[in-house]
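Complex shown without one protein chain; remaining protein chains in place.
Chain naming follows the written order as A and B, and within any one chain the residues start at number 1.
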Amino acid sequence: MSDYNFAYLDEQTKRMIRRAILKGLAIPGYQVPFASREMPMPYGWGTGGVQVSAAVLCPEDTLKVIDQGADDTTNAVSIRRFFERTAQIAVTTATADATVIQTRHRIPEEPLRDGQILVYQVPIPEPLRFLEPRESETRKMHALEEYGLMHVKLYEDISRHGHIATAYAYPVKVADRYVMDPSPIPKFDNPKMEMAAIQLFGAGREQRIYALPPFTRVVSLDFEDHPFVASKADHPCGLCGAQDSYLDEVIVDDAGGRMFVCSDTDYCAGRQVDGHRGSDNKEDAA
Amino acid sequence: MTPLLQVKGLTKTYGRHIGCRDVSFDLFPGEVMGIVGESGSGKSTLLNSMAGHVVPDAGQVIFDTRDVGPRDTRAMSEPERRMLSRTDWAFVHQHARDGLRMGVSAGGNVGERLMAVGARNYGAIRASAIDWLDRVEIRADRIDDRPTTFSGGMQQRLQIARNLVTGPRLVFMDEPTGGLDVSVQARLLDLLRGLVRDMGLSAIIVTHDLAVVRLLADRLMVMKGGDVVETGLTDQVLDDPQHGYTQLLVSSVLQV
Partner (left out) sequence: MYVAVKGGERAIDNAHAWLAEERRGDLAVPELTTAQIREQMTLAVNRVMAEGSLYDPDLAALAIKQARGDLIEAIFLIRAYRTTLPRFGSSLPVDTGAMACDRRISATFKDLPGGQVLGPTFDYTHRLLDFMLAADGDVPAAPEMPVDPAPVPHVMSFLNSEGLIAQETCDGTPASDLTRAPLELPAARALRLQALTRGDEGFVLGMAYSTQRGYARNHAFVGELRIGTVPVEMEIPELGISIEIGEITLTECETVNQFTGSKTEPAQFTRGYGLVFGQTERKAISMALVDRALRWEELGEDDQGAPAQDAEFVLYHCDNIQATGFLEHIKLPHYVDFQSELELVRKLRRDATGQGAE
């Protein structure tokens, strides 16, 4: 791939994307339209995140790519390789060592710090999309801060199920102004969105970029008497014993036996290196 | 006293066809104005032009806003107009489907305007919804049902509740009893009359049915071919019509 520019995109395209990013940072939560390019991976597979990463990466950066919280899932591998080949930057699986982290569907458990950038892959950027399919109408609703319909949806959930029935891509109000879709992260991750790092959101197919500067106020929508709860499975991690990390449920035998393990593989591995052990990991069962 | 609404020279044409022409009147707080005429008289055009659903070709629609007094709504920005239509104004459509979210429960329909202006307590919103359903004579146990399961009369009453929950000062109604059974109409009119009186609402009601205006309207405008041909107190106009067309209208009502 030596014929390609650093990180694949040409400089004009990067400039265009950076301008969109700057607009997004200036208006937290506002979806900035951008001319998404066709990338070598399919739309829907992270082209928005890849374009944003390509626009912000510098040769000195260290990149981490995760999907479902893991570095080794196939699409994360594929994207990480893409940047290794086109940008020749250092890559890592350690959250603390990364300067740019591209993620699909999770926020790392370890708090991010000033100087890091978290790039989210976003399939559908419009939080109102499934309530109002017309783009022309949702644009107006955002412009006029008409979010009554969003709360109607939450009301309906409670009246039908007794609870708000949104488990992921849980809508948030950002800097007291825009309602935003945080991408399909589990609602457990929502509170992490008030962080010290910059957060960038790329939706390639839908051609939108949005952003959160550090320490932006992010509030998950709820009712006073049905407050938002960042819930997860009520188990510790079977491998490292962590009580506070989001867990994957793994089926381990034909009888349907189950085990819960940290979805964030780096976090879990780090804890095990530090000597923590979960109940499924005690004694060597080699 | 400042009129709540001042309409001046309102005109709307569709190509060569005249929708409404040079209509002017004042409406005071607590007044109900009826606009009658046959199909094609221009009454719906007039209503839609006042309410901002269509853009008139000429004229002013001056509303006495709470914060800054009389303002020409035609000169307002879209955000201001949309805010107005969610708070101080209400519009009851002829077909309830046009004024309701059919995929949302009755409670959600009534609560939407409250949520749109910042209500954030589920229990309180639900209590308001139950209260309003009661006021429009819908049983509380229907609160979680969708309007698709309601009769036509119930849908219309739900639409009214949805519109009145934020206490608007001016209600536009387009043939509110159209398409309903006679007995259902009577019940609806009774309800409307009570609400208008209790809430001190002003209303502009378009209808082809003289019984509706007789019951609800203080004043009346008769339209024909886009022009206002007669106007006055309801009882006066109906009991002693001056214009030939009004006489025709009045005399053609079946006396049952």
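Observations on the structure shown:
Everything that follows uses one rule, which is that a residue touches a chain if its C-beta (ideal position, glycine included) is under 8 Å from a C-beta of that chain, and two chains touch if they have at least 3 such contacts.
Computed from a prediction, not measured in an experiment: that's the story for all the values here.
Only one of A:19, A:37 or A:177 touches the absent chain when the whole complex is considered: A:37. Touch with the chain omitted from the figure is made, among A:24, A:171 or A:186, by A:186. Interface residues of subunit A facing the missing partner chain: 4, 8, 10, 13, 33-40, 42-45, 47, 67-69, 72-78, 81, 104-106, 123, 134-136, 161-163, 165, 167-169, 184-188, 205, 207-208, 231-234, 238-239, 246-250, 252, 259, 261, 263, 265, 280-281, 285-286.
Just so we're on the same page, only the chains that are shown with their structure count from here on.
For this pair, subunit A with subunit B, the centres built from the Cα atoms lie 47 Å apart.
Here subunit A touches subunit B in the complex through residues 143-144, 146-149, 151-152, 155-156, 158-160, 223-226, going by the rule given at the top.
Note for the complex: subunit B touches subunit A at residues 78-79, 82-83, 86, 101, 104-105, 107-108, 111-113, 115-117, 120-123, 125-126, 143-144.
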